[in-house]
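All protein chains but one are shown at their positions in the complex.
Right, chain A next:
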Amino acid sequence: MRKVDKKTAEAYFRMRTRLIIIFLSIGFVVSFGVAAFAEFFSQFKFLGVEFHYYMGSQGAVIVFILCLFLNAIFSDRIDKKYGIDDTANAAVSDQKHTQE
């Protein structure tokens, strides 16, 4: 066990939280944002259909999937930068389990 500098620990948490906020905001805009102004977006066309309909039926879902994968990739990079190793994570979590 090694003590982690308070600033480092806080920086880690801040970076992860910032990612969450960014991706949730993107998700919010493509779903609620587009639906709230559906009348406005209906003047544009995309793949043969009105833009608001496209976003509701395909666009938003595709963005959601991208958000989740990008978050997983970026979070892994942050973990690496802070020296977190997932095999160690698994070991800690297994240990916790056998204790209970």
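Quick note on the criterion: a residue touches a chain if its C-beta (ideal position, glycine included) is under 8 Å from a C-beta of that chain, and two chains touch if they have at least 3 such contacts; residues count from 1.
Rule of thumb we're sticking to: contacts and distances are computed from a predicted model.
Novice: Going by UniProt, what is the name of the one chain that was not included in the view, given "YojF family protein", "Sugar ABC transporter permease", "Cation/acetate symporter" or "NitT/TauT family transport system ATP-binding protein"?
Specialist: Checked against "YojF family protein", "Sugar ABC transporter permease", "Cation/acetate symporter" or "NitT/TauT family transport system ATP-binding protein": the hidden chain maps to "Cation/acetate symporter".
Novice: So which bits of chain A touch the chain we can't see?
Specialist: Against the missing chain, chain A presents residues 1-4, 6, 9, 12-13, 16, 20, 23-24, 27, 31-32, 35-36, 38-39, 42, 46-50, 52-54, 56-58, 60-62, 64-65, 67-69, 71-72, 75-76, 79, 83-86, 88-90, 92-94, 96-97, 100.
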